[in-house]
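Apart from one protein chain that is not included, each protein chain of the complex appears where it belongs.
Here the chain labels run A, B, C and D in written order, and each chain numbers its own residues starting at 1.
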């Protein structure tokens, strides 16, 4: 219908009624996991890749006084997730939430660790809107992150880790968790900038060469904004929860930075509201434009019709065949349409028609029907 | 009118003004009760069936150190309910609420037991939306549940009871109450998945072959969503109340699971809002489509009319019968329609008509009337 | 306009600017009071009727250890109300509120007594919506109730008083005040059931034989619901205030029952919202139906017009009188409408017309103009 | 456009950017002040008139143990206001607020006095809506009130002062401040009664002889209600602030009366909401009436057109001039319009036309086009 792909809201939740809580049931289209481990301290950064628990355990042995970031991309390995859960002593409900990738942003504190969820919303390579789940378990000296796709979203963070400037190598797993969260929030700005550009383009199109795709496109953007709004509100609450939390993993230093992230999410919400209002106003202006166009067309028809209707009637009158002479009897009937037999009847009639037309135009002009409204 | 059955909101409350509070007045169309008793402890699960109090008392005698789940399906037995109330020392107001099946979700604590209500919303076999009441009295070692229909909604819970894995056999009646509640919340997801599919189908229909049943169907789905929203809001408050309660029947273990149920109900609310917005946007798009179609039809009429009106008028002019020669007097009147007697009058007239038509098409095209808006 | 009487919102407040607070100014159309005194204790119920203070004082003398319910119906007796105020030592502001029958539901505690207001909303015998004030002063051993009309609303309560079953004869004036309140809330359910039936009937009419009274009727029902909503919200707050009050006249037993009344008023509010949404959806469906009907009519006109416009034009062409032979000069002009003088011109023309018509029908059918939208 | 004067919202604030706070800048169209001093105690009431500070100082000297009410109507005397400020030791910000007559209702406590603002909204003699500021400084034994116009709004209060009944002469300046506030709130009821009458009249007009002034009038009333709502909300908050204040000028007695005023302002807010909804429903009904009227007109046109279009076409067919005999060659062409030369062709044609017409009427009636929708 328009330039923008249709945005679908369908939930991915699998419905098994009455299932035991804590059951790990992985969606059929989930991807196989890729595990990357980053172990770092002030002095060095050690990386390792793999597909099973072994790579993690090896790294733990090798790097004893490091902070570890275990990045797991792809969730289609029930065993791996259960093993991690057992090894790190994670509540089964948390494991269920990790694979059940429809969680709202949240921050749950457990004994000795916390669990946090944030949504990743972006247009993928096919220009379709994705709404994936990023979750992380944070323990002292350790952060395990889970993503749905194999896409790379954290190049900049990895570069900062490699560079080693700033607090990133020294401020603990809580800071890294903040850095990943803030990076995801930054992608919201990218998405919103994209939406802003689309809206601007639609509005330009509205004034230059409006067509009916405008309605459809504006509505798709509105939907995207609604999705985004639905995840930023709980995100804001989540960050607030973290700021109020007295968890030792959230140091005072991390809280200072989180306040900054809080400001960012507020700005995201502001932008969303702005863009929703533009989308709405674009739709309103488009509808008023359509109705203006129709009104103008109708008005022209009306005026032309109204002018010609009586004239055509007059022509119809003088097209009647009332006979001056009955051909059967040759009787003359002088009362039948004598105008037709007056020497200047035609001239007078045409003149009368012109007059009627002019009077009508004057009347309509007086009524202001020719003004564009 | 459409594919979806009309959703009715009619209340079933019987109106007897000024009745003594605590009076048990059963609706005329209530079903006869079926009683099933499940008595279980860590080691075994004992079941019994029946239609009166006896089966319950027998089971109590037989299974002394078990937790009992008395499932009563159908409420049309005033005596049975009164007897249970007397035997378990339940407040008459609770008994009134059990049979008056229009209660909102609630959690009321009494001395030594608590009473809870949740709504069961689902499409029945006839594809009609049902909104029934599930209520339960929970005492130490005992849960009595009341349902309106004989339908089986708790197969999965019964299977888990029989299987005996997890906390279900050991965590007391509070846990079972949670398990039943969570199972009902799971059915909301099933209902919402159904609604989501319907909405998707309606939206597909909108783009492929829109007809007027779309409006009706979308409105019925919106109603269902409104009903669902109206019961999930108090449900959320109810779970919150339970979480804040210090009732010994709600152990810390149960509360951990209830927090999970709380997340689920929040997700239900999110989905409802999502789907309400799609339903609204489907209606909006449909209406704009209808209006586009009408506008296009009107535009074609208008343009064709406006083109032919002056041409037809010209034809009318030359259809007039102003006489060149008065048949009565044979007087020649050269001023009457001399065009008709010019050798190429017809050719010129046709040419003029074509010219008028072309000029009009050019003018309308310049005004952009041929663009689809 | 429709089946339902027009609902008027006009306030009955008399506007005297700057009046001394506590002034008793009775509306002109108020009714003369009827006083009924019910004095009861566990053993007996003594009744008395009258029109002045004497009947009350007599009863006080006669029944020394009874609880008294003085029911005053009709307020048009300034002296009576002042006397009662003086005798019972009531604040003049309370007396002003009793006769100024536009108070919102409220619960005001004073030294040694409390004052409560609730609205009575019902259709009277003429099927007009009434919105009257019920107010009551409750002191230890005494309740004085004031109503605007002589209508009987408390038959059931009086029967229960006479019957003497339950708490009514023993639980004090606070319980009686609850019983009267709950009875009035019950009438809201009656009113809502009536509205629900009307809405159902309107919706049935919508699908069977819609006419323009639907709009009017739905709007009147919406108004009634708005009035009802406006009095139930403060009613809920009022009951909450009573529940939180530590007034000795509100015993713990009464509070248990009031919680039940609280649930009822919440259900009333739920029903109101339900019905408001149906009323709105009925109006929406009706409007879409009207517009569908109009669109269909317009479409038929358009298609028929567009088909006939060119055909009629062709007929007009061949109705022109371009002469083959000038009757004045007998000059033959072979270029003037030679079609008319071709042996099968008429057949060919008719054939051409049919062809044009068929082509148009095909084009319109391809454009989907014949689908019902 | 209609019966009601256009309501303007224009602010009167003078915009001087960056002015020193506390600057007294009087609007150009302010009126010269009239000062009236009322000094009263339990025994007597002494009045004095004047235009400058002298009258106030004289009265202070003359009446030593009286409460003084200094009523200043008209604010166009910078010196007077500064002198009063200096004499009574008032904060310059208060003086700025007194002359800057666009303050919202508020209650500001200062050391030894309080300052309060309330809006006076009424139709003036020219039937224009006025929205003026009433402000008052209250100190022990003294109240100074400031009004924008010379109009008399407090006749009733002055009469009560003269009469000396009730608390007015004894309860101090806090009570007088309450009395003036309550009197202004009473005028809101007068205004609302006026609006209610107007709305009723508009609604009557809607049913008897609707014209397009209805829309305009309803919109003006809505505006008035919006203005009124905008001042009652902060007024309510203000009274709440006073009730919670522990200022010794607000005695317990005054608070009892203020609770009554609080009830009044709540009633005002209720009425405003009521009337806003009627105004909205009047507009909705009017619009639906307009659209019904148009639809009916269009339907009649459509049906008449559709009936006559084929008939006129048939007449056009038989008005064609296909020649039976070529006048140039006298060749007979029997295929050209043989109907015209059939002895009963005319009768059959007329009959056919009547038949077509009847069939169309039946078809349209079957489709329900003759029902009023």
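Annotations
Assume contacts are C-beta pairs under 8 Å (C-beta built on N, C-alpha and C of every residue); 3 or more make two chains touch, one makes a residue touch a chain.
This one's a predicted model, so the numbers in the text were calculated from it and none came from an experiment.
One chain is not depicted; across the entire complex it touches A, D.
Across the entire complex, the residue among A:28, A:65, A:246 or A:335 in touch with the chain not shown is A:335. Along chain A, the points of touch with the absent chain fall at residues 154-157, 160, 165-166, 168, 179, 182-183, 186-187, 189-190, 192-193, 196, 200, 207, 256-257, 260, 263, 266-267, 270-271, 273-275, 277-278, 281, 284-285, 288, 291-292, 295, 298-299, 302-303, 305-306, 309-310, 312-313, 316-317, 319-323, 326-329, 331, 333, 335-337, 367-369, 371-373. Listed for chain D, the residues touching the missing chain in the whole complex are 1, 8-11, 13, 15-22, 91, 93, 96-97, 102-104, 106, 209-212, 215-216, 219, 222-223, 226, 230, 287, 289-290, 293-294, 296-298, 300-301, 304-305, 308, 311-312, 315-316, 318-321, 324-325, 332, 334, 337, 339-347, 349-350.
Keep in mind that, in the parts below, only the chains that are shown with their structure count from here on.
The rotation relating chain A to chain C, fitted on Cα atoms, comes to 145°, given as a multiple of 5.
Two copies of one sequence, chain C and chain D, touch each other mainly through non-matching residues, since under half of the numbers at the interface are common to both. Centres computed as Cα averages put chain B at a distance of 41 Å from chain D.
Shared interface positions of chain A, defined as residues touching 2 or more other chains, are 319.
Shown are all chain pairs that touch, namely A-B, B-C, C-D.
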